[in-house]
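Here the complex is missing a single protein chain, while all its other protein chains stay put.
We just call them A, B and C in the order they show up, numbering each chain from 1.
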Amino acid sequence: MSRLDALKTRIKEALPGLECVIGWQKGYDALHNTPLFIRGEADVDKLEWGALNVHNPAVYLPSFAGKKVGVVVKGCDSRSVVELLQEKLIDRDNVVIFSAGCDGVVDIAKVRAKLAAAGLNAGNAEKVAVDGKTVTVTAAGKAVSMPMAEVAADKCLRCQFPNAVLADAFVGDPAPQVQAAPAADADLAALDAMSVPERMAFWRYHMDRCIRCYACRNACPMCVCRDHCIAQSREPHWLSQEDSVTEKLMFQVVHAMHLAGRCTECGECQRACPMDIPVLALKKHLNRTIHDLFDYQAGVDVAAIPPLLQFKLEEDNIKERSW
Amino acid sequence: MAAVKYIPREKLPEWLKALAAQSRVLVPVEEGGSVVFRQYDPARAPVFGSDATAPPKGAVFPACQELFSYAYGKEGEDNAPTLKLDPKTEAQPTVVFGSKPCGARGFLIFDRVYMGKKFPDPYYIAAREATVFVTMACATVENTCFCHWVGSGPADAAGSDVLLTPVEGGYTVEAVSEKGAKFLDNPALTDGAAKAAEAEAVKKASRDALGEAPDIASSPAALLSLFDDMEFWRDQSDKCVSCGACTYLCPTCYCFSITDEGTGTAGRRMRSWDACMHFQFTLEASGHNPRPTKAHRLKNRVGHKFSYYPTLHDGLIACCGCGRCVKSCPVSVDIREIVQNAVAKAKG
Amino acid sequence: MPVLTGKELRIVGFLCNWCSYGGADTAGVGRFNQPTDLRIIRVPCSGRIDPLFIAKTLINGADGVLVSGCHPRDCHYAEGNFYARRRLEVLKRFLPILGIDPARFDYTWVSASEGQRWQKVVTVFTEQIHALGPATRHENVSPELLAKVASAIQGGNRVAA
Partner (left out) sequence: MAEKIGVYIDESSVAPLLNAEELAAYVKEKCGGACPIVKAHKRLSSPDGVAMIKADVDAGELDAVLICGTSPRVDWDVFTFGDKVLVDRVNLREFVTLSYKNPDGSSVAAGGPIPAELRSMVQDYLRMGVVKMQKMNRPNPELPETNRTILVLGGGFTGMNAALAAAGAGAEVILVEKSDKLGGRAAGLYKTFPMNYPYLEATDTGIDRLIGLVTGNSRIKVRLNTTLKLLAGAPAMYEATLASGGNEEKVPVGSVVLAAGWTPMETEALAPFGYGKFKNVVTSAEFEAMVKAGDIKRPSDGKEPKTVVFIQCVGSRDKSLDRPYCSGFCCMYTAKQAILTKDHIPDSQSYVFYMDIRSPGKMYDEFTRRAMEEYGARYIRGRVAMVYPKDGKMIVRGADTLAGTQVEVEADLVVLAAGAEAAKGAPQLAEKLRISYDKYGFFMESHPKLKPVETNTAGVYLAGSCQGPKDIPQSVGQGSAAAAKVLALFSKDMLESDPQISRVDIKRCVGCGKCIMTCPFKAIKEVEFRGQKKAEVIETVCQGCGICTSTCPQGAIQLSHFTDNQILAEVNALCQS
């Protein structure tokens, strides 16, 4: 039985006791899947499992507070579930986790770029076929094959958790671990190579086109403030309505700092950005910092205490300056 | 209507430079993978091939605009309180060059609200009158395009002043409005009669590529009939994450918010885009929110475009079918699907 | 405003009420010579300092930010400076990726009795900021630099050729 069929079987069994089960289905075109909310048995057959399941369905869980729901997760998504459980934002008894081994998902932006390089528009995609190591997209009647390694999401290239860290129903064979991960993601490496003034210019360049839709925030499973985010409140009034780069970047700093020690690097912030702003690099850098300072990784242990909510009398890796 | 003119592709910079000498010229350029409208810079080649990620909405209706500055003070021996106001209504002459028809058509929806008799908006009127749209008809269409659903099309000139159509080697140029006619007076433009037929063929081809539009004429009534069907709206909005991408990138969304930004006793009154998908949009001072869930808010977004607005404005749908809300949505919420679902559901 | 026209730079200090604010008072009462660039914002505890205050201050154009609290283990509220230490260190390491020189921000501990230590800290920090010079604001980034970084990350090129 395929992973997909096994998942469907398990979901059908559990569905009667659940408000709904969150997964993925086909979207408006061949290149896009979209979240699926299974409320009846007929919906189960819409379920998809594969490289186009780019979304992190954990983002929806806190909104079902008090109701018992099921969620289908990839390995990376499961870390968000763990983090939500750790922060008591969802209740373990109220969530049933379905999962299967994940062979990686595509980064639609990378696919778009590949198509553009071939003179095609992703907006004309007609067919997508994924077989193991190759993704083939047909657009405007022309098929373009691209190696999965070149269009996979950054997180997949360095994936430590292709299998869920926490699941109630894990079906099929576990997916193999990623071998020979790159030392650093390309975006982080590019920023690392820049001088400090160049980095300022970099953010000035990219944040300028931010439209402040807050998709980065709302797609983030850890942004639980959501409707009460300080970005849009007057009490407190952290950000003005002025659409300057300063204010826009400040929001990214708010988002990143609020995620320090909580971010599982699922990449939804950047994937969601309609303006293709590389906001994930900030979180990647911060995660690296948190790891260096506190030897901590978010979303792997429900019982862990986030590093910024605790302290040591003598810190191992913080050296205070002398005057 | 004036005769069709023609401009070869390589002459475009010449025309743009001439225009830029007289006014602000905004053209679509690539920036970090997105296409946005920026002031024309000969060093940056405009991108006319694909539809801009963000429409040229900000050219007339900025994302954030200072309405006036204010300062409270004291004056004279008796310390009489004073308030100084400094309104900023003047608008800069602007040419929006290379927008797709849907980008310009959006302002038709604005015009009825901000240039109507009831509440004329001086800021909008000044900017609108100072802006000329030189629009580029679509030679190709995308999966998300649905302009033909809402009474528009890939070569729709409504809302534009000049219409360009890409043809072999260049573009045909047609004046659509009187304002636009003045813009054709440039040596780079030659007679385009010979290219007219080819241009018409391009227009037809892209229109044909869109295929047949479904009948959504009943959408105003259908959506109204589903107003209280919250289960329907829950199902439609399940996957929505309540961000503002659809709204801010929509050429027809015209809602705004007003805030005072200042420290101490002086500051500025700002008008900025608002998004009905955000919780804050209808949040009342008491803390009560008449649209507390994303289901309420999505219902409003779809209802406003396909029911409430057309009901008030002679059946004009407040959507130009550009498909940005579909394409840019992080979770691919598809407004076409919702409207069709509503129509189907209302039929029973 | 005239303050920034001279050689003075804009340095903002966040000081905890119980220790460092007292230390700065002590330095004043002792009439210790101090640089004049610093403006002090009083907070009850270094644990009250949201790192975002510092980020906001620097992003909005301040040339330097100095935070000072009670020495570790001497916090008036027992634990505030321990939380602060973690948060502030994380922020300090976050700043460079934003394009802000981390030397523009420092945090330290000064007790209410350490007027002389306060004088030293302020003096050394102010010299450090003067060595860096005025901070660049986003609106003043040069077009050359912008052009240089424009293609640094080729993430989502959605433009058809």
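The definition used in the following text is that a contact is a pair of C-beta atoms (placed from the backbone, for glycine too) under 8 Å apart; a residue touches a chain by one contact, two chains touch by 3 or more.
Bear in mind that the values here come from a model prediction, so they are computed numbers and not experimental data.
Note that the undisplayed chain, when the full complex is considered, contacts A, B, C.
With the whole complex as reference, residues 71-74, 79, 81-83, 263-266, 287 of subunit B touch the missing chain. With the whole complex as reference, residues 1-4, 6, 8, 10, 12, 17-19, 21-22, 24-29, 31-36, 39-45, 47-51, 53, 56-57, 60-62, 70-71, 74, 76-80, 83, 87, 111-113 of subunit C touch the missing chain. Where subunit A meets the chain that is not shown, the touching residues are 65-66, 87-89, 224-226, 228-230, 233, 235-238, 258, 305, 309-310.
In this text, only the chains that are shown with their structure count from here on.
Subunit A and subunit C have Cα centroids lying 32 Å from one another. Distance from the subunit B centre to the subunit C centre is 42 Å, each centre being the mean of its Cα atoms. The set of subunit A residues touching two or more other chains comprises 109, 113, 121, 205, 276, 278. Looking at subunit B, one finds that residues 31-34, 50, 53 touch two or more other chains. For subunit B in complex with subunit A, the residues that touch the partner chain are 31-34, 36, 50, 53-54, 62-64, 140, 142-145, 235, 238-239, 241-245, 247-249, 257, 259, 261, 270, 272, 275, 278-280, 326-334, 336-337.
For subunit A in complex with subunit B, the residues that touch the partner chain are 20, 27-29, 32-37, 39, 55, 59-60, 109, 113, 121, 123-125, 205-206, 208-209, 211-215, 217-219, 226-228, 232, 234, 240-243, 268, 271-272, 274-278. In the complex of the two chains, the subunit A residues touching subunit C come out as 107-110, 112-113, 115-117, 119-122, 186-187, 190-191, 194, 196-205, 238, 244-246, 249-250, 253-254, 256-257, 260, 270, 276, 278, 281-282, 285-286, 289-290, 292-294, 307-308, 311-313, 315, 318, 320-321, 323.
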